[in-house]
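Of the protein chains in this complex, all but one are displayed in their positions.
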Amino acid sequence: MENLCWKEECGVFGIFNHREAANITYLGLYALQHRGQESAGITTSDGKCLHSHRQMGLVADIFHENIIANLPGRMAIGHVRYSTSGSSNIKNCQPFAIEYSLGSLAIAHNGNLINDIPIRKRLVDSGALFQSNSDTEVIVHLIARSPLPTVEDRIIDALSQVKGAYCLVILTENKLIAARDPHGFRPLVLGRMGNSYVVASETCSFDLIEAEFIREIEPGEILIIDENGIRSIFPFDSVEKKQCIFEFIYFARPDSYIFGHNVYMVRKKLGELLCKYCPCDDAEMVIPVPDSGIPASIGYANCAKIPLELGLIRNHYVGRTFIEPKQSIRHFGVKIKLNITSEILKNKKVVVIDDSIVRGTTSRKIIKMIRNGGAKEIHFRISSPPIISPCYYGIDTPTHKELIASSHSVEEINKYVTSDTLGYLPIEALREAVSNPEEYCYACFTGKYPLPFPKEELEQLNLFRSLR
Amino acid sequence: MENLCWKEECGVFGIFNHREAANITYLGLYALQHRGQESAGITTSDGKCLHSHRQMGLVADIFHENIIANLPGRMAIGHVRYSTSGSSNIKNCQPFAIEYSLGSLAIAHNGNLINDIPIRKRLVDSGALFQSNSDTEVIVHLIARSPLPTVEDRIIDALSQVKGAYCLVILTENKLIAARDPHGFRPLVLGRMGNSYVVASETCSFDLIEAEFIREIEPGEILIIDENGIRSIFPFDSVEKKQCIFEFIYFARPDSYIFGHNVYMVRKKLGELLCKYCPCDDAEMVIPVPDSGIPASIGYANCAKIPLELGLIRNHYVGRTFIEPKQSIRHFGVKIKLNITSEILKNKKVVVIDDSIVRGTTSRKIIKMIRNGGAKEIHFRISSPPIISPCYYGIDTPTHKELIASSHSVEEINKYVTSDTLGYLPIEALREAVSNPEEYCYACFTGKYPLPFPKEELEQLNLFRSLR
Amino acid sequence: MENLCWKEECGVFGIFNHREAANITYLGLYALQHRGQESAGITTSDGKCLHSHRQMGLVADIFHENIIANLPGRMAIGHVRYSTSGSSNIKNCQPFAIEYSLGSLAIAHNGNLINDIPIRKRLVDSGALFQSNSDTEVIVHLIARSPLPTVEDRIIDALSQVKGAYCLVILTENKLIAARDPHGFRPLVLGRMGNSYVVASETCSFDLIEAEFIREIEPGEILIIDENGIRSIFPFDSVEKKQCIFEFIYFARPDSYIFGHNVYMVRKKLGELLCKYCPCDDAEMVIPVPDSGIPASIGYANCAKIPLELGLIRNHYVGRTFIEPKQSIRHFGVKIKLNITSEILKNKKVVVIDDSIVRGTTSRKIIKMIRNGGAKEIHFRISSPPIISPCYYGIDTPTHKELIASSHSVEEINKYVTSDTLGYLPIEALREAVSNPEEYCYACFTGKYPLPFPKEELEQLNLFRSLR
Partner (left out) sequence: MENLCWKEECGVFGIFNHREAANITYLGLYALQHRGQESAGITTSDGKCLHSHRQMGLVADIFHENIIANLPGRMAIGHVRYSTSGSSNIKNCQPFAIEYSLGSLAIAHNGNLINDIPIRKRLVDSGALFQSNSDTEVIVHLIARSPLPTVEDRIIDALSQVKGAYCLVILTENKLIAARDPHGFRPLVLGRMGNSYVVASETCSFDLIEAEFIREIEPGEILIIDENGIRSIFPFDSVEKKQCIFEFIYFARPDSYIFGHNVYMVRKKLGELLCKYCPCDDAEMVIPVPDSGIPASIGYANCAKIPLELGLIRNHYVGRTFIEPKQSIRHFGVKIKLNITSEILKNKKVVVIDDSIVRGTTSRKIIKMIRNGGAKEIHFRISSPPIISPCYYGIDTPTHKELIASSHSVEEINKYVTSDTLGYLPIEALREAVSNPEEYCYACFTGKYPLPFPKEELEQLNLFRSLR
């Protein structure tokens, strides 16, 4: 049933009052490219009209000079997106731009709603026409149908009906509005650039455009930026913060500052804790699985006082269109991305560090490559706990069935991936790495969802899949 | 104000129960290409889902084998479109395909509604979200919002609210529905191909696919084709037939049979009548403006007993992307399409025949070319009356201001286009050319609109143009 | 054996001393598009360097503004091309541009050489590297290898070694050179445009750019245009003129003036002669096969005093990529291009006029369509004699085996195409239509080649086909 879920990973950006709003948004998205490589879009406002360009592909391949030239105005929002859906297509690209009775409005969304299906069904039954399968469009329809007189009121009206994870940037003809859900699942930061305000999923966006980081946008906050300045409202009941711990483990860029921490520092700390909780006596070197395993490896190596070595080399030219040979050579899989440096591995007892194990198939191939490279002993260490449950809030983890740790013990996984020993970071260690551990969502490691996904509604998803 | 009108020319096609439905639709559209060269689209149904492909460009350039292969099913509809709007884009391409509470539905429309703006405003005010500027989407929303239980009922409900010109082909998962407005402004014909039914804007579509012409779909008729066979309903009050006379003069293909006549025969007849009403003594030859002026020229030449000569040659390789040189050479205009055969013109008194004069600028260039070619006298004859009013029902004539005959006398036009004499076919002659002259709309020649376009509503159009 | 021959149809254009040389060349080629629709190219000289752009496709689709902007200079040559070779590719596109010991040189060629194979073999044996399969490249190598000191001398040296049909336009850094073979197989005309000189395959090129026609370039003439003006040399022994009669019958544009005649006038005359030599008593109408059959039909109809009728309508939207449906519907063939107007044909005795019959398959389909349209009697008349032999001089006629008239009598062909009677224009009538009939090549109708194609050399062609 779970594979019915619509999952997507995204990054958002917004800017108010800059004469090169589209250009800056392009750069801001460029720095957020790791949050979604499938499509990108920008909508600008020239004060009267909205102008949009959305396309499948990478930011730098989409936004050529002439396209940016056709996105006039001093306000803009942007979006990058990756989706697990096979039918990923241009209709689901964001920002969503609409005309409604108050004028025009565009919206970009990072996160996943969990009650969009029943709302969607209700809307469709009353004659609403949906352009896409995206949960974001539900918010758009709720805004359009709200009887309230101002766009701010309508946004509050709409958001009070939805549940789930959302960081939104919304553009009207003359306002930039940012909103973060009451639990604060996903990150959203505020910055300044001369007389302009900027919002983004991560601070690495600000570094590229040389914007100054002001603060994080709070869970439950709605921030309105217009010609009168900037103001915040907190229209919803306050609930517990449930920030996504997985942003630290894998998703966010190491140079970003989110949830009160620098990501790289947290990752290195996870490596140190991993060394403490899962040591490996007499290991001769630490081998990171590049690139995401490197920070934890540095922490581990420092703590264990053994050298870090590049026993695995990553080929960064992996194209989106790589085609595997059909016949005699099969299953390149990870070899396309990684190769070993066998000279360094030969007859060595090594610790291999990765940030997580999802299905186990990639880990198995990596361990086998290293074994073939001549390593004597391979001790596999993971800088996060076993992932046992899918994420419903905006990280593209697969279903229970595919998550190896949801049905296998650590020892079974160790056997499957063919390492000599396997060690996961315990969840209590993970909580040690951050300053307010109770303010995070650990659902993928615990199965305890702060906002449960209603099973009966999942079944109705089928009703909405007949049109392509 | 008139330039607010959304105008488009289109062709539609539909087929029920053929194992190559997409392929046949592609061919059917190919034969209707003259009705719209800007975009084309096909939607098929495989009995469960609808599958669509819509693209800017010519039919033969869009529907490659692999695209047709991705359009499975035994039912299909298709659409070709030309639009006067500058913001012509993919969103306005048809068929429109939606999901709504009864399932999926796609619609292709030829014609123009005249009360779509107030309905659209009402729908938007109640929260409807529009994807496009097209009047067709209004019908789609009305169907989606209708409280009635079946798609047929909802279509009747929707069509009872709209006024204007429409020939529709509608596809659901298991039905093909065709509808023609009560006045019957635009043509729509029904055919058979083995066990399949086909509908199309013109019979030339049937000739290419070797389908047999059954009959025209009647004004006000709604035809439903499904596994139970074919049935007709006439749910609206009967009104006068007002078929578009301009289809005969210019728009339809000469080999088509519509409104009870073969188009070529009507055109030739118009030429004969033109000869009778606007003779030219001692003319030595008749020169058609190719290609559309040829049938009337044949009629004129036969009647006048003077030879037809190809004094104007058309270059059919005119690309859609032709770029005029920027600097020293300017205003190629009609020369890109037409050249003269000066040997035949030299020192001759000639009758030049065209089907109509719109702005007068092209006619002026043609007359000057012929004059430069050495013709001694040029007598310009038009096989239709002066066009004095724009069309609101699906022909892309320009606004009053641009129509030369709306503000100039025949003598003034003669002076402007630099012909020696100018003669238009009188409207009474035009009525002679068809068998039931009262069953036609002559609004472009008379300014008397069978369905008036409400002025006050035009002003509201501005509200709906802010989003691009 | 004949299918080894490399055949191509082409058009050439050149201009000297115009500040928009590339632009004018683009227009000139545009008017010559009928001579080759497969590829087009332009080379300009800015006085120091040559700049080229060559591409598969139509002129208007290739030469966008930015491409023309990258073709600077006041001199240019251009080429359009159609080739029968399956391996048609960009390498064979012209103009050919090379660097050699005297500098840079580009060449565009219309016609076919007949002794290029032995020369090519000799050049390859001595180490020459060929980029293409084109006979034109042989001329280029001969120029590059000539020991003579000036480009004019080298061109004469090269052309004195080749035999066959050629109209060449050659561009160096500062000269435009035009050459026509001693027999003058193909047309080449000279014009003036202010202070600029232009050369082109046909005068229709001049009409579009508003250049004044000066004269035809003579067989055997080499014309050199540079800053010192224009001068002619006639370096070769004088031989009989052998101008291609087929240019009049089919290939050239009707509005062009070549070989001392207007093409349309010749074609109409052929129709009149056809009426005289192959009359058809009691026929009720003349039906042209459009577009090329129309001028002869006008001549025939005038002469026979029966009306011309558009019983066949041509669809001009035939794309280059038209795909036939795969399964149930087959062999569209001519139906894609032509449809009948059955109303006019019903129960009529008609004369159908085409310019030629090649394989007979298309004619058969046309006759059958007209028969299905209800015509009572169909009398097929051809405004040229039976084609019994392939052309080796630049017209893409197929091999003996494929030419129906090379192995079948007129009566057999009549039976095959299913007409009631079939009449060809006799060759003596063809000779009547031009003023100096002895100055033409009739090889396709007689098999008597002014320059025989050496059979033993054909066999060697195989040696040069191994690289793709």
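Order as written gives the chain letters A, B and C; numbering starts at 1 within each chain.
In this text, a contact is a pair of C-beta atoms (placed from the backbone, for glycine too) under 8 Å apart; a residue touches a chain by one contact, two chains touch by 3 or more.
None of the values given here were measured: they were computed from a predicted structure.
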Original post:
Of the chains you can see, which ones touch the chain that is left out?
Top reply: A, C
Original post:
For the chain left off this view, which of A:308, A:352, A:391 or A:404 is in contact with it?
Top reply: A:308
Original post:
Which of A:166, A:264 or A:424 touches the chain that is not shown?
Top reply: A:264
Subject >> Residue of A:298, A:391, A:405 or A:422 in touch with the missing chain, whole complex considered >> reply: A:298
**OP:** Pick out the residues on subunit A that sit against the missing chain.
**Re:** 19-20, 23-24, 26-27, 30-31, 33-34, 37, 58-61, 63-65, 68, 204, 207-210, 253-255, 257, 262, 264-265, 268, 291, 294-295, 298, 302, 307-310, 313, 315-323, 325-329, 332, 335-336, 339-344
**OP:** Pick out the residues on subunit C that sit against the missing chain.
**Re:** 48-52, 97-101, 103-104, 124-131, 140-141, 144-146, 173, 464, 466-468
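Criterion: only the chains that are shown with their structure count from here on.
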Subject >> Busiest interface, counted in C-beta pairs >> reply: B-C
Subject >> Farthest chain relative to subunit B (centres taken as mean CA coordinates) >> reply: A
Original post:
Just curious, how far off is subunit B from subunit A if you go by their C-alpha centres, in Å?
Top reply: 50
Subject >> Inter-centroid spacing, subunit C versus subunit A (mean Cα positions, whole Å) >> reply: 62
**OP:** Among the residues of subunit B, pick out those that touch two or more other chains and give their numbers.
**Re:** none
